[in-house]
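Quick one: the structure is below, and I'll ask about it shortly.
Subset of chains shown; positions unchanged.
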Amino acid sequence: MSGLHIGALDDAAWGSPWRRRRVGEKVACSMGLVLTALLAPTWPGTLLVAVAAIALIVGAARIRPRVLLAAMSAPIVFLILGAISVLFSVGTAPADAWWHAAFLSVGPTSVAQAARLFAHGLSGTLAVMVLATTTPMVDLLTWLRRFRVPDPLLEIASLTYRLLFVLAETTANVLAAQRCRLGDNPVGRWNGLSRRWHNTAAAVGAIGLRAWDRSSRLTEGLAHRGFETSLVTLPVPRVASPRLITATVVVLAAIWSISLVVAR
Amino acid sequence: MSALLAAHDLVAGFPDRPRVLDTVNLAIGRGTRLALLGANGSGKTTLLSCLAGSLKPTGGAVERDGAPIDWGRKGLREHRRHVQMVLQDPDDQLFSADVSQDVSFGPMNLGLEPDEVHARVREALTLLGADHLAERATHQLSYGERKRVATAGAVAMRPDVLMLDEPTAGLDPLGVHQMRDALDRLTDAGTTIVMATHDVALALDWADEVAIVCDATVHQGAPEALLSDADLVARSHLDTPWPLALAAALGLSARPRNLDEAVAALAPALGEFAATHDAAASVPGSDDTTNTDEETR
Amino acid sequence: MHIAEGVLPPVQCAIWFAAAAPFVVHGAVQVVKQIKHHPENRLLLATAGACTFLLSSIKLPSVTGSSSHPTGTGVGAVLFKPPVMAFMGLIVLIFQALLLAHGGITTLGANTFSMAIVGPWVGYGAYVLNKKLGGPLALGIFLAMFLSDLSTYCVTSFQLAFAYPDPSSGVLGAAEKFLGIFAISQIPLSVAEGILGILLFRFLFKV
């Protein structure tokens, strides 16, 4: 069900009530929060960014909490792993270590580092989700046109996005078809390990060939539509939202002033 | 009086292989609804591609408004303003993830002003009954919806001739109705439509004319005449559409094209039968006659 | 394995962006040049990008039930050359960050450097070296996929170590830690991907 996995954040973005807002405003809001998460004093800066991001995503942009939770699960695992590895120092225990055993130790420096990694990571990822859950990829790519990014590069990126979903369906079908004929579950030693390897290679190869075929057919289809040198389309009209701009400025200003005051 | 679009002694194929099309002649009059029939691999798509200017024939000519088309870049650009083609699989034609952006590609390519492009996109989506899809993501649409959006992309070019490869294949019966309604609106708006299809009953009911691709040549004629030709139908790997097969089996002289005409042809005889036998007086399911309006495949 | 958003301090983010930029710009220029001569190559590159993205959704078989997913930059480097992969890798990383919450925006420079620059160049280098030394093609493919994966993971571990040096053993100690922790998943994955590469090429030769 790989198609489903790609879909969750993307579906949210397409269905978002913020879909028609100006991309620049959403980028400013999200990136403002990301930079604040990175640059403002860790406590309470990261906490405030996380709260603000969740409020914007779940409250203002009305994204279902479940979608956000599902999206956050993978980065959280990475952050926990990273934090654990930072938490334990290796080598001679520092003088201020709280705990040590053999060559491992935990002390105030390592705990602070681990906490910083987790706090920055979580708040930063949540801040990026403000953009990810409200803005479909095509909108971002169209928006990048104004920064004079060469058209061919943006066209490749948006074709990649379109093909992603077409090929995700192919991938899901190929894997389902293999499962039906026990491709993932063959009889044999170690659960048919060696056959499973061959089957996986056959699946990846078949998907590759189908992808190749798809791309040449789309090339032909575009030739029918008169494609010669560029894939220019009409930009979608967008609504300016003074409220979002004001909210962004107010929230960022508040986070910065509280953080600076508390940190002092 | 010359045809809007025509093929003259058209030859197409690949070197060292049997020709796909061999001296094919076809004439499509303005406003016609033409159904193109033939087996898988018979050359229907090749013929459409030649007519659309996407495939250069190895011999013969494609003529628009009586003049052979020019296969240079400029000539083809001009040709595509007038003749548009929609492929069978919508995923072979839709390149943008945003529906209205995708439909806008053709008009933008014509160099039109944004307002004009916008108007054409709206018009095309309305004609296809797909207004409500304008804001949606291409990959979230159903197969039938994607087919209509792909068709809208061609319609937005305001072509004189619209050619569709299997527009109803893979659609459920409701999807077929919606597609037929959309094509009827296009015909009313003056567009000439060529439809390649495997559905002989649909061809018989919908088309003004049919062209059957068989043994690398094309037979053109009235639907009820060509599709009654048992020999041609068999050679082309087709079937006789049910209204004609039924009429023939019952020995009727009528050649009904659809359910209504079949009913009209049969009712007098049955009416008399009922009058003498009093059999149809209390028939269960006779309240189902509202179905007569529905399409039958 | 990508570094999540917010994990790297701002200065290091900037450094990695600066380090990756010339490669990406060079790749982008190459791509634009290619497209000018062959407009249809857009589709080919987009397909390669989509496939790279989707490869990460395919489970590789293992004896236990645990799963790992291929990254496929090695095979991309062999097919399209490293400069193009630098640009395509960036696109895939942006998509992964925004569609899967995998990676991040400020860490994009660091992730591009490890996955889209070092990985492809090392993999491609091994492939070319093997070819020059007259090694069998299968070995070249294996090395390209195995080493591109392995080098990506080593660079990532060092990137994390620079950001979070160990209080007692410094950057090197931290790098050892990260290498050790992620080795559990990454070394088997690199081997698996190498094997998949061989089987895949064998499959494609048959077809």
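Residue numbering begins at 1 within each chain, and the chains themselves are lettered A, B and C in the order written.
Here is the rule we go by: a residue touches a chain if its C-beta (ideal position, glycine included) is under 8 Å from a C-beta of that chain, and two chains touch if they have at least 3 such contacts.
As the structure is a prediction and not an experimental result, all values here were calculated from the model.
Enquirer: When all copies in the file are counted, not just the one of each kind on show, what formula do you get?
Expert: So, if we count every copy in the file rather than just the ones shown, we get A x1, B x2, C x1.
In this section, only the chains that are shown with their structure count from here on.
Enquirer: Which word fits how the chains touch one another: line, ring, star, complete or other?
Expert: Topology of touching chains reads as a line.
Enquirer: Using mean C-alpha positions as chain centres, tell me how far chain A is from chain B in Å, no decimals.
Expert: Computed value for the inter-centroid distance: 44 Å.
Enquirer: Between chain B and chain C, what is the gap in Å from one C-alpha centre to the other?
Expert: About 48 Å separates the centre of chain B from that of chain C.
Enquirer: What's the distance between the Cα centroids of chain A and chain C, rounded to whole Å?
Expert: 17
Enquirer: Spell out, as numbers or ranges, the residues of chain A touching 2 or more other chains.
Expert: In chain A, the residues touching two or more other chains are 10, 137, 159, 161-162, 166, 214, 218, 222, 227-228, 231.
Enquirer: Which parts of chain C, given as residue numbers and ranges, touch two or more other chains?
Expert: none
Enquirer: Could you list, by residue number, the parts of chain A that touch chain B in their complex?
Expert: 10-11, 14, 19, 136-139, 142, 158-159, 161-162, 165-166, 214, 217-218, 220-228, 231-236
Enquirer: Write out the stretch or stretches of chain C touching chain A in their complex.
Expert: Listed in rising order, the residues are 1, 4-7, 9-10, 13, 28, 31-32, 35-36, 39-40, 42-47, 49-51, 53-55, 57-63, 87-88, 91-92, 94-95, 97-102, 104-106, 160, 163-164, 166-169, 173-174, 176-178, 181-182, 195-196, 199-200, 202-204, 207.
Enquirer: Show which residues of chain B lie in contact with chain A when the two form their complex.
Expert: 49, 52, 54, 73, 77, 80, 85, 87, 89, 91-98, 100-102, 104-109, 114, 117-118, 121, 135-140, 153-154, 157
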